[in-house]
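Just below is one structure, and these are the notes that go with it.
Of the protein chains in this complex, one is absent; all others appear in place.
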Amino acid sequence: MGDKIEIRVRYAEIDKMGYVYYSKYLEYFEMGRTEFIRKRGKNYKEIEAEGFLLPVLEVWTKYMQPARYDDLLTIETEISSMGKASVKFHYFVKNGNGETLAEGMTKHALINKDGKIVPFPEEIHKKLLTP
Amino acid sequence: MGDKIEIRVRYAEIDKMGYVYYSKYLEYFEMGRTEFIRKRGKNYKEIEAEGFLLPVLEVWTKYMQPARYDDLLTIETEISSMGKASVKFHYFVKNGNGETLAEGMTKHALINKDGKIVPFPEEIHKKLLTP
Amino acid sequence: MGDKIEIRVRYAEIDKMGYVYYSKYLEYFEMGRTEFIRKRGKNYKEIEAEGFLLPVLEVWTKYMQPARYDDLLTIETEISSMGKASVKFHYFVKNGNGETLAEGMTKHALINKDGKIVPFPEEIHKKLLTP
Partner (left out) sequence: MGDKIEIRVRYAEIDKMGYVYYSKYLEYFEMGRTEFIRKRGKNYKEIEAEGFLLPVLEVWTKYMQPARYDDLLTIETEISSMGKASVKFHYFVKNGNGETLAEGMTKHALINKDGKIVPFPEEIHKKLLTP
């Protein structure tokens, strides 16, 4: 399920235990999100250029198994719910055997250039919900 | 409430919107946690040297207001609950006016060198619960 | 010599070898530079607000000894040379015994909002050269 991207774990992302440092998963989520949006005909750079931002309101992550240096990970991204002015993404980080190493959620609001929360323009709303 | 440390926001931590990037709060939490443990007479380096690790099982963060470059932030850290082999920390990130910009939770297990979850040695358990 | 700041090494900055990852020193240099400029009556945020940027043109770093998790480091920062539109900073990273773990150089140009290299306004030039 969900859109897939692959990520090769960088040395810089590994901590002393030899595992991917826990905050790095949030960068992986962002990469999954970026490609998810891009694939639906609108990259995030364009959304920003139109004067919108999609800041993060909330994050949740559960870590099941560690990821290691040089692992090739798959990030699966999907929209789990979508309101008028907010959207929730869900992510799964899997290893080469298809085992889930971590999963997470990010919740975002759409804000305009004045920093006000605004409803999604119909075009963006529709595109994001395209399977 | 909770132990306090101060953090000066680095340029490297700022994203294109001019705000602290969302994963950086997890580094701030870790710094709060480190000082919390150190203050109770046991630094994390020693815990590792004794053959224990305290990996993160779960993270939750809520972002209320953005933090900006060069802001002087206060991180408040406390233990919100403690089991036999796991512990939850809670964090508040505040600005100079005492406003809460973000709050979060991390849940950890204690594991030994073989990667097995083990109960906290009484000494560590007691020290962590010292106010 | 040079302005001094102290930095506590974060867990997030440590790599698998147990040492501070090599790119992190560039963040330390930036922190030293920021405080160096702030101390001279102009913080970098104000310089940006006036429409100037000080992008990095060149970096050089030499690594002598590793820094480790939880080390308390001293960063010494000084201006090694200053031209009409460019400036070179030099940095020393030292441990608690005063031993130099690394040293480095960054070269910067002053650019205006249009991205053009411009000479330093006299006020900034003077302030930066204040010992």
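First chain written, first letter: the chains are A, B and C, and each begins at residue 1.
The definition used in the following text is that a residue touches a chain if its C-beta (ideal position, glycine included) is under 8 Å from a C-beta of that chain, and two chains touch if they have at least 3 such contacts.
Just so we're clear, the structure is a prediction, and the values are computed from it rather than from any experiment.
**Student:** Just one of C:Asn43, C:Thr61, C:Ser86 or C:Thr100 touches the chain that is missing; which is it?
**Tutor:** Residue touching the absent chain, from the options given: C:Thr61.
**Student:** Which listed residue, A:Glu30, A:Glu58, A:Glu76 or A:Glu103, touches the chain dropped from view?
**Tutor:** A:Glu30
**Student:** Provide the residue numbers of subunit C that touch the chain removed from this figure.
**Tutor:** Against the left-out chain, subunit C lists 16-17, 19, 22-24, 26-27, 48, 53, 55-63, 66.
**Student:** In the whole complex, what residues of subunit B lie against the chain that is missing from view?
**Tutor:** Listed in rising order, the touching residues are 11-12, 14-16, 18, 21, 23, 69.
**Student:** What residues on subunit A make contact with the chain left out of this view?
**Tutor:** 8, 10-12, 27, 30-31, 34, 43-45, 69-70
The criterion applied here is as follows: only the chains that are shown with their structure count from here on.
**Student:** Do the two copies subunit B and subunit C share over half of their interface residue numbers, or under half; same or different?
**Tutor:** same
**Student:** Ranking chain pairs by contacts, what comes out on top?
**Tutor:** Result of the pairwise contact count: A-B comes out on top.
**Student:** Compute per-chain Cα centres, compare each with the mean of all protein Cα atoms, and return the closest chain.
**Tutor:** If one averages C-alpha positions chain by chain, the most central is B.
**Student:** Farthest chain from subunit C, comparing Cα centres?
**Tutor:** If we average the C-alpha coordinates per chain, A ends up farthest from subunit C.
**Student:** What rotation angle, rounded to the nearest 5 degrees, superposes the C-alpha atoms of subunit A onto those of its identical copy subunit B?
**Tutor:** 180
**Student:** When the C-alpha atoms of subunit A and subunit C are each averaged to a single point, how far apart are the two points in Å?
**Tutor:** About 33 Å separates the centre of subunit A from that of subunit C.
**Student:** Going by the touch rule set out above, which residues of subunit C reach two or more other chains?
**Tutor:** 11-12, 69
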